[in-house]
Each structure stands twice: as structure tokens, then as C-alpha cells.
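A protein chain is absent from this complex, but the other protein chains hold their places.
By letter and in written order, the chains are A, B, C, D and E; residue numbering begins at 1 in each of them.
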Amino acid sequence: MSELTHFNEQGRAKMVDVSGKNDTVRTARAKTAVLLNEAIYQQIKDGSNKKGDVFAVAQVAGIMAAKNTAQIIPMCHPLALSGVDIEFEWNVDEANAHYEVLLYATVKTKGPTGVEMEALTAASAAALTIYDMCKAAGKEMVIGPTMLLGKTGGKSGDYERA
Amino acid sequence: MSELTHFNEQGRAKMVDVSGKNDTVRTARAKTAVLLNEAIYQQIKDGSNKKGDVFAVAQVAGIMAAKNTAQIIPMCHPLALSGVDIEFEWNVDEANAHYEVLLYATVKTKGPTGVEMEALTAASAAALTIYDMCKAAGKEMVIGPTMLLGKTGGKSGDYERA
Amino acid sequence: MSELTHFNEQGRAKMVDVSGKNDTVRTARAKTAVLLNEAIYQQIKDGSNKKGDVFAVAQVAGIMAAKNTAQIIPMCHPLALSGVDIEFEWNVDEANAHYEVLLYATVKTKGPTGVEMEALTAASAAALTIYDMCKAAGKEMVIGPTMLLGKTGGKSGDYERA
Amino acid sequence: MSELTHFNEQGRAKMVDVSGKNDTVRTARAKTAVLLNEAIYQQIKDGSNKKGDVFAVAQVAGIMAAKNTAQIIPMCHPLALSGVDIEFEWNVDEANAHYEVLLYATVKTKGPTGVEMEALTAASAAALTIYDMCKAAGKEMVIGPTMLLGKTGGKSGDYERA
Amino acid sequence: MSELTHFNEQGRAKMVDVSGKNDTVRTARAKTAVLLNEAIYQQIKDGSNKKGDVFAVAQVAGIMAAKNTAQIIPMCHPLALSGVDIEFEWNVDEANAHYEVLLYATVKTKGPTGVEMEALTAASAAALTIYDMCKAAGKEMVIGPTMLLGKTGGKSGDYERA
Partner (left out) sequence: MSELTHFNEQGRAKMVDVSGKNDTVRTARAKTAVLLNEAIYQQIKDGSNKKGDVFAVAQVAGIMAAKNTAQIIPMCHPLALSGVDIEFEWNVDEANAHYEVLLYATVKTKGPTGVEMEALTAASAAALTIYDMCKAAGKEMVIGPTMLLGKTGGKSGDYERA
């Protein structure tokens, strides 16, 4: 069974040494969601049909957060990301008053460690930005579940969520 | 019904003018969770009984993220936070193999806008840090649901999640 | 004649003491422009009529840069901005093949110093973002002239560009 | 005609994937200017002959901004810059009361994308810093025109402004 | 005897609540030093007599670090600094081959907590910058002792180092 790898001999956190790892192309894809009320659903839809586009701001927030991951997550290695993308998808069931935005973040690098944290952080920041821009119309929004959908590249091989 | 407030007359995002609001004491409290497997549960428990304390790192990550909220969330106002705290609580049902960390973030300020986003961002960053430090032992962890539990202060008054 | 105020007795730069100044509402408005070619003009217009909105990204860049001004400009005081907005306006003369975006940044604070630098920095970052997103279609774009249009509040009084 | 490359299939901004590009040495050189009045001209000249050196602060601001470009410009790739330099040149015609500082920023990297934005951002930040440090003696200063003078390296080849 | 104040009931670090404290003018003054060899001493002296001014860069580094203190020191409160200054003084005894730069950082705010950490951080960053710029001529430089010389303002009253 894997041991927690982020601790030194004094039992305190360290940034793990990856200098022996090769630079390879690595990708990761994460997902989260924002559950919201009908009013917010209508406002976002109306806005993005015109120009008041909540998702456009969330998109930028997610991309910038991906680049900032090593500043937000203490033991994360700084990485020169080679690509970041975020997609939005409505999951709506009006009959049951279910209004939900699904967010997908895809991150790519050519480096010595994976970009799982970058993808998860990008998705989280984009979701938080949606919360921020819509909270005047309902603070009961719920973010999540946030999870890794998959990753490719690196010595530990590919992973796909079951 | 409230309109989305973050858009200007051109239909593009703006940082809303709060110069007319008074500086009052405001608090917010947010919650999230990390669902994880038994191996990770044991490793975190073992670590925090000694010194390899995953939660200590997550705590720092959450507090620093609270201070960085206006850099992570584009339309958030910069605020001089007066206090930030994060608590962890195990929600474990071994019979059903349910292992979950609950995270509570409490943020306080004396300023012109609320700190809901700071509390939500702190909780999210702390949860992401737990994910990062434990992912070698299981990438299937799930973060969330992330939500606002309550807020006090400000013109819109107190809010408590139903 | 005013002396340069940012130097100490050793002749080196300092951040001027403003602790004696009162917190008052202050605004500043700055302007810049991006001169570009017809192809870029058409692409931006097409994009913003749909959703590929260059200005939406520039807007976010400008607002975040306003909040980061004290990190970008060494002797600038950190300020809790109370509002930031950015507007775009086309200045086009097709007969003379003149295609230009005008950018206006308006910043507001309640604090001890003015926000001229925040407005100028926001306008500059938004213009640079337009350059970045369109440079594949023509690197000969020109940014500027960048100038302060006016300011209100503070002991030195209001200023309006002649 | 080139298409705008920064948009995904949903028509929203993304950070373009450059993982297929090779790491090569790339340089870029940008130029801007600050037009100012005679009093400021004299003060800067006097200062730099002694030690109250406005340009020394602008120099540091420009170099740090070059390193921060990926934080300021949302779709810019983070790059490990290998060198940054900034030069200042007076363009003065006293007979016509024309006082102008020309700023040249040169940036170099060994990486998968060019450094045009880093050079433009460095020049802009240095110019804004001159504005900041001299604004007490005249707010009518004008920054620009800001432009790319040339670039070398990369698949699209060298570019030199006509 | 004072208890460590930065821990919550779970025994983990928190950012202490200062919302009950009044905004008053507070100052702090810190000192550090860099011990270096004769060659570096001559080079810095030669440079600052001309324009290659190591101290000018260290000055900017110290001022920017003061503004960034809450990002560098995890439990530090963000504060809107109202003034920062740094001074340099040579302490040289050529007969005994003793070459040392003394650095003094003075920070001022009008806020709810003191600026001791800002002054200490500014001095440290300025000293590290001197080390960086001179290390090609001798890596054996020594930084310190770094200490608080005094503070004024706040409920705990003034402090002056004995």
C-alpha cells in the first residue's frame, strides 16, 4: 500500500524530489458542478445568449488558477503548462427543478510530474467564480462533486475513473 | 428577482462599486468534504498522531487561499481579512467503509463587502491540498459538496443555510 | 515646481508615507487604444457577435490588473479598490482602412491615495490582452496612446485632461 | 487569413496547446515611450546623475513584469525566461519643447512559445512606473505607442517591424 | 507568560481575529546586515558612484516584499501599508578587513495590527537581493543578525530593543 510521500524524515511536509523523472507529455481531466436555482439558470442563459457571459469570466478564472496551482497548493511542483481548456455543459431537468452546470477542465504539460492538481484547481476556481457572480440571486448553490476523470502520461501510467 | 449584478452596460463583467457601503464586521462560514479510502484514512490518522500532519498543511493552504481570494476570483473585491480559521472533522462509518473529512472555514473582516467567497475558497483550497498530499494512495477521492453555511453582517443581513 | 516625491534622503526610492491622508472616495479614468488591421477587426467583431469574445477576456485581465497594481508598480500603495469597470469602443474608418479599439478603464476606491495608476494599469493590461489574443493575425498592432482622462477626490483635487 | 486561435469549440477562450512545439531559443524586442514635460525631464536627469534614479526603479518593474506576464495576460503560457533587459533613451528637442523617454525591452527564452508578450508587458510596466514616480509633477504624460520591434526563433520564423 | 496565540482549539494554526482592534497609526523598524568581502565592497561602491546601483535594486525588492508580507508569512494579516523606506549604511573597518552593509527598513500603516513582520521581511528581501547580485564574486556572504529595532502604536504599546 502506498505511503504518504510528502513527508521528510522529521515527519514534516516536503516538496517531493522529481528531478529523476523524465519530461513527458501529460494530461489530466477533472470535473465539477454547480447546482443552482431556476432564476440563476435563466440569468446565465440569457446573459450568454447576449454578452453578459458568466461562463466567459469563469473560463478565465479557471485558466489562471491552473497556472497558479503551485501557489495555491503548497506541495505542488511548479510546471510550465502547455495547454488549458474548460468546458461547460448544462444538466437540466425542468420537470424536477434540477438546474446544474457541469464543468470540465483539461490541462496538458510536457514535464516531470502530472497535472491532476492543475485540472482540479482550474475546475474549482471556475465553479467558485460562477458562485461569486450569481450569489446575489441565491446563496444556496452547491459546488461539487469535484473529481479527477482521468490522466495520461508519466511512469504511473494512465488512469481513468471507473 | 435579483438581476446578475456583475455586468456593465456593455454586458461585460465589472467589479461592482461598493464605495457607498459601510465598513462593518462580517463573517462567513463554508463547508466542504473529501471522501477518501480506508488506506488514506489510516495514513492521515497515523500522521497526525505523530507529526506528518496532512491537515496542518491543508490548514495553511486554506488560510493563504482566503487571503488570495481576490486574485483567484476575478470579480471579488480585495479585503483586509481580520481572521481566518479552518477546522477538520472525521465522518467515518467503518461498517459501511465510509471515510470522509469534513472541512469548515470561518472568515471574518471589517469591511464593505462580505467574505462568503473567502470562506468558500479557503475550504476548497484546503480540500485540494488534502487531495494532493494523498493522491499517491488513491486518485478516486471526491471533493464536495462545497457550500456556504452562513454569513453575518452587511446590509443584506444574516443568512443561515436551511 | 513639484519635486519628485518618491525618494528618501539617501536619494533612493521609497513608498511615500500617506498615513496622514484621509480615506475619501476617489475615482480615476484612463484611456488607451489598440490599432489593428482589418482581418483582426473582422475576427473580433465576428467573435463577439457569437461567443468567442476577445473583449470579455481583456475585461477580466484589466480588472485583475487593477487589483494587482501595487504588485506591478513598485512604489504604488496597496489599496482596497471598491469598483473597476472597462469599456470598449470601436473607432473605425473603413474608407481609410483605420481600425482601432478604444479602451476606457474606470477605478474607484475609498482610501488615502488616488487610483490613477490602477486605471492606467487596467487599461494597459486589457490592451495587451487584445494584442495577445489577436497576434496570430498580425503582429504590427500598436498600443496607445495611454493617458489619464481624469480623477476626482483627494487633497490635490479633481483633474480633467485638457 | 489566420483565425483567432485562442478559442475552443464552445467559442470560449482557452490556453492553446503548445506541447507539440520544440524548445528553441526565442527573443523578442518591444518599444514604448513616455512623453513628459520639461520639469519632469529635468528632475529625472538630475536624479539619475545623482542617485534618485527613476529609471532604476522602472528597470526593476519591467523585469519583474516580464516574469509575471503569464499572471497578467490570461491566455499567455508560463515560460522560464532566460534573460530580460530594458534600455532607456532620451528623445529631446528642446526647441520644440519635446521631451520623451524611449523604452526598449528585450526578452529571451528557451521554450516552446515566443516572448512577444513578455517584451511588450515589460516595456509597459516600466513606462507605467515612470508615470507613477513623476505624476506629482504633471499628470498629462502620455505612454506609447507600444509595439513589437521584432522577434526571432520559433516555427513562424523571425519578424521585424517594417 | 504569553501563550502562542496562533492556534485554534484543534491545535492548528489560524489567522488570529483582529476585528475588535482599532485602526491606529503603527510603525516598525527592523535591521539586518550583509557581511561581504573586499572585492564585493569595491564593486558595490564603484557601481553606486556610477549607476550600476545594487542598493537601488535591493531597495525596490525590500519595498515590494513589505507589500507581499501576508503572502510570504502564512498567518500574517493583509495590511494596506501607508509607507515603506529602506536605508543602507556601510560598516567598514579596512584594517581588520571587515566589510558590512547595514540595512534598516521602516514601515508604517494605519490599521488594526502592527507591521513588525513587514519591516523584518523588507529587510530580509533587500539583503537577499544584495546576496543575489553579488554572489558571483563570493558566495561566503552572511546575512544577519536580523532583528526588530522598535515599534510604535497599537494596544501593546511601543517597544524599543534594549
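By our rule, a residue touches a chain if its C-beta (ideal position, glycine included) is under 8 Å from a C-beta of that chain, and two chains touch if they have at least 3 such contacts.
Bear in mind the structure is a predicted one, so any value in this text is a computation, not a measurement.
K.L.:
In the complete complex, the chain left out here touches which of the visible ones?
P.N.:
Listed by label, the shown chains it touches are A, B, D, E.
K.L.:
If I consider the whole complex, including the chain that's not displayed, which of D:33, D:84 or D:123 touches that chain?
P.N.:
Checking each option in D:33, D:84 or D:123, the one touching the absent chain turns out to be D:84.
K.L.:
Would you indicate which residue among B:18, B:34 or B:57 is in contact with the undisplayed chain?
P.N.:
Checking the options B:18, B:34 or B:57, the one contacting the hidden chain is B:57.
K.L.:
Counting contacts across the full complex, list the positions on subunit B that touch the omitted chain.
P.N.:
So the residues of subunit B touching the missing chain come out as 48, 51, 53, 56-57, 60-61, 64.
K.L.:
In the complete complex, which positions of subunit E touch the hidden chain?
P.N.:
Contacting residues on subunit E, toward the hidden partner: 1-7, 10-13, 32, 39, 43-44, 47, 50-52, 54, 56-57, 60-61, 64-65, 68, 71-76, 116-117, 120-121, 124-125, 127-129, 131-148, 151, 159, 161-162.
K.L.:
With the missing chain put back, which residues of subunit D would touch it? List them for me.
P.N.:
Residues touching the hidden chain, for subunit D, are 25, 55-56, 59-60, 63-64, 66-68, 80-88, 108-110.
One rule holds in what follows: only the chains that are shown with their structure count from here on.
K.L.:
Which chain's centre, taken as the mean of its Cα atoms, is farthest from the centre of subunit A?
P.N.:
Looking at centroid distances, E is the chain farthest away.
K.L.:
Where are there more C-beta contacts: D-E or B-C?
P.N.:
Of D-E and B-C, it is B-C that has more C-beta pairs in contact.
K.L.:
Name the chain whose C-alpha centroid is farthest from the C-alpha centroid of subunit B.
P.N.:
Centre of mass proxy via C-alpha means gives D as farthest from subunit B.
K.L.:
From the C-alpha centre of subunit B to that of subunit E, how far is it in Å?
P.N.:
Computed from C-alpha means, the inter-chain centre distance equals 32 Å.
K.L.:
Give me the residue numbers in subunit D that touch at least two other chains, ranges are fine.
P.N.:
In subunit D, 10, 12-13, 51, 53, 56-57, 60-61, 64, 71, 74-75 touch at least two other chains.
K.L.:
Counting only chain pairs that touch, give me the topology of the graph as line, ring, star, complete or other.
P.N.:
Topology of touching chains reads as other, fitting no named class.
K.L.:
Touching pairs of chains, which are they?
P.N.:
Here the touching chain pairs work out to A-B, A-C, A-D, B-C, B-E, C-D, C-E, D-E.
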